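What you see is the complex with one protein chain gone and the rest in place.
Order of writing sets the labels: A and B. Residues in every chain begin at 1.
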Amino acid sequence: MSGETLTAPMAEALAAPRAQLHRVLRWGLFATALLVVAPFLLDTYTVNILIRALFLAALALTVDILWGYTGVLTFGQSAFFGVGAYACALVFTHYGFGPGWAVFALILGILAAMAVGLLVGWLAFYHGASPLYASIVTLALPIVLTQVVFAGGRYTGSSSGLSGFPTYYWDLEVWFWIAGAFLILVTCLAVLFVRSDMGRVLVAIRENEMRCAYLGIPVSRIKILLMVAMGAIGAAAGFGYAAFTNVVAPELTGFLLGTELLIWVALGGRGTIIGPVLGTIAIDVTSSYLSGSLPFVWKLIIGTAFVLVIVVLPQGLLPELGKALRRLLRRKPAPRPVPTLQVTASKPPGDEAEIPLVVEGVERHFGSLQVLQGIDFRVGRGELLSLVGPNGAGKTTLIRCLADGMEKSGGRVVIFGKDLGRWPPDRCVALGIGRKFQAASIYDTLTVAECLRLARYRLERFSLWQVTPVLQLPEAALRIVKETGLAERLDVEVRHLSHGQKQALDLAMVLALEPSIVLLDEPTAGLTKTERERIGGILTSLVERERLSVLLVEHDLNFVRQISSRVIVMHQGKIVLDGSVAEVVDSALVREIYAGSSHPVTEAGA
Amino acid sequence: MSVLILDIVTTAAILFTVATGLMIILGVMKLINFAHGAFLTIGGYAAYITTLAGWSPWLAIPFAALVGLVLGLVVEIFIVRPLYSRPLDAILATWGLGIIIGQLITIAFGREVQFAEPPVSGAVEFLGLSYSTYRLLLVMVALIVGAGLTGLLYFTRFGLNARAVIMNEDLARGLGIDSTKVRLATFGLGAALASMAGALITPLISVDPNLGLPWLVNSFMLVLTSGVSIPGLLIVSLLLGGAQVVVSTYLSPIIGGLTIVVLAALILRIRPQGIGWGGS
Partner (left out) sequence: MMLHIKLRVLSGAAALGLALAQPAAAADTLKIGVPVGLSGANSVVAPSVVQAAELAVSEINAGGGVLSKQLELVVADDGSGAQGAQKAFDSLVFQKEVDVLISMETSAARNAGLPIVNRGKVPYIYTSFYEGRSCSPWMYVNAWVPEQQVAPIVDHFMSSEGAKSFFLIGSDYAFGRGMLEFTKKYIETKGGTVLGEEYLPMDGTDWTAIISKLKAAGPDAIITSTAGGAPNVTLTKQLRAAGVSIPYGNLAVDEGTARGMGADAAGIYISASYITGIDSEENKKFLAAMEKHFGGDLKTPNDLSVPQYEAVYLYKAAVEKAGSADPEKVIAALDEVSFKGPRGEISMNKQRHAPLTMYLAQVQADGSVKLINSFKDVDPGEQCPNL
């Protein structure tokens, strides 16, 4: 089943990233050609302001990656810009000037920015941090940095800033080419990056961060690394800006510049890379021209446009224009890349000697409300265990405690001999847990293929510049994809799928994690009879053929009776019955519980 | 030493008064109103208009509140309501609104610094020290505002509805509370409070189009650490405001300006819900 030979469609798929790379290179070359010619066609003043705008555009691009793609509303990219700029000014003013010093200053600025980015990331992106808190930290950053500059007195020039320090007084054309080349390089790399596998991960984080954790994606680490990288780029842009303009002032590190960046990105079109770049250039150049004639009115226009865009056109102006243009030219949007599916040999589940799942004394309380109490049970290999009980019994809470180490208030959960402790969901995935949520919480704007690939994060290398042409899935996941027709819809966005297809995709994603223990919360909710039978068949084969352990919460008692090997009944946060299907399903106790009997519930056998 | 204590108490009172408007909006609407600084500025200019018109400076306070209320209602309907489900975007939209208000004020009044007549001035003998009368007055104002808001929240129907919405909006709607009206009224009230605070602080600073900006971030930080409760806000105003005064006095005023922001970020890292106990 593995290692299919290279078929025509596969060859085509392998060629796709090459084609993508070529497309980007072509645009890059075109832009470079424009860059070379431009200084000779434009007047000096325009070239002057364009140089500044080009450096700022590179900075705006970093904001787009953080905010437009990853959903981190950051006010603080200006701080990194300022770090790079002040590194340049401080070194040139106080220490020395020359090619060696310039390289030293640039590296110093980038390293300082990366250190700051690391600190900010650690502070802002811890597991469980709200997006608002992250924004607050990015807001505090430029304010703190500005005050640090003020505190520097004569050394940093304080409120006045530093100017007239020795720098390279090259011709305007030379600076224009430097700024432009920097921007083109960063833009091309950024475009490749956001369209690659990793780029899709960023979008997934933006759309549903919690789900990403349950797919084993280390969200905090990714965000921190991203902030460090964007900080480095921002610092490089700041360095160039300071070296050219020969002036640094606290405004460069400040909160106002940080918010201007957001305005440029919002107006240009967040999440498009090109939009913010062009938007920044257009707005900055226009404002330089107009600042003399109509200073207040121009800011008023920008402010109004900004508010309108946020409220009415959240995508930004450029994408709206692009859509309109496309409709005019009757062109369809570019098709999303479709990888070839390939089966991969699954690893055997966990250590043979150990019991897959041991739950000891797990309890969960919210203040004085006890939701789970004294939960003790074990699950062996090849067991299909159903959790039943009326609403409010604590079934979903128990599932949560198994998939997220931080959820439980007390007790132990041990997986293949390893204590779950207080590990967050992505670490639980690494230990072998795969959780499927009740509602199919997938990513609306990603395609089926992209969603499936996300689940492979822990197991495969994710490219930073291309979409890997081959998508490897374990057999069970592949079966679902083929049988439910998802294999023909790999390039369809999830929001266009039917409910049943979404559920199937969700399950396929969980299985693509190659979990040893699968936790399912009401997998048959809202499914047709055929779909239910299919899921039942898949779960049974998982358990029998691959010896996984499956734990499912289910209300459909017929379904439970058909496929389970064991049933646990829960009521008011406790386990009241744990036995085979026959023992449990026909017991009087269960009927009592489900009928809502007024007698107090006693242990089985009463 | 006593001067330091007075400085701390009066600074805390000023911070509290300025931040209350932001807090009730955050509590009821789960939204950070970044136009808060602009409403402060509007209040400052209302005081300036009061001076231009030759009215008594005491009138500036209710006048500013009225202007803020009307503007707040308009803003809620047209800008905040459509962004109910997009809280981060609401922050940006209110910031954009702040820019618009700032520019409109500049076009109407010019960029120059204006002067508003203060209701009282000079110093008074207090506890054996000569201290600014107005600053002491502001302590009383802060207490009145705090008491007034508490009264509003706990002794009126509106307050009851607002508290219900703060705790659980869906449940409140399920119980028949028109949360839209509550949100509208709250935003108006928050804007009125901000505007009034702006008029109250003008005697200590100057009236110019950027009056409100330095207060925005500090208010924002205080409100988040307060845990959305009036006693909580009083406590953090004293704690963090006090820290700012101490650092400014003994280290440097420049680092002092940082204290609230840095301390708040750290507190929130350790205890994300703030130190209060009300609300969400």
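Note that a residue touches a chain if its C-beta (ideal position, glycine included) is under 8 Å from a C-beta of that chain, and two chains touch if they have at least 3 such contacts.
Computed from a predicted model, the values in this text were never measured in an experiment.
Taking the complete complex into account, A:161 is the one of A:28, A:161, A:382 or A:411 that touches the chain left out. Checked against the hidden chain, the listed residues B:133, B:150 or B:273 yield one contact partner: B:133.
Touch with the chain that is not drawn comes from one residue among A:252, A:454 or A:494, which is A:252. Annotation: of B:3, B:74 or B:175, B:3 touches the absent chain (contact as defined above).
Contacts to the hidden chain, counted on subunit B, fall at residues 3-4, 7, 10-11, 49, 52-53, 106-113, 115, 117, 121-123, 130-135, 203-206, 208, 214, 245, 248-249, 253-254, 256-257. Take subunit A: the residues that touch the chain left off the picture are 44-45, 48-49, 147, 150, 153-154, 157-161, 163-164, 169, 245-249, 251-252, 288-297.
The definition used in the following text is that only the chains that are shown with their structure count from here on.
Averaged C-alpha coordinates put the centre of subunit A at 35 Å from the centre of subunit B.
Those residues of subunit B that touch subunit A in the shared complex are 32, 79, 82-83, 86-89, 91-93, 95-97, 99-100, 102-104, 106-107, 111, 217, 220-221, 224, 252, 254-255, 257-258, 261-262, 264-265, 268-269, 272. The touching residues of subunit A, when paired with subunit B in their complex, are 73, 123, 126, 128-133, 135-137, 139-140, 143-144, 147, 150-151, 255, 259, 262-263, 266, 296-297, 299-300, 302-304, 306-307, 310-312, 314.
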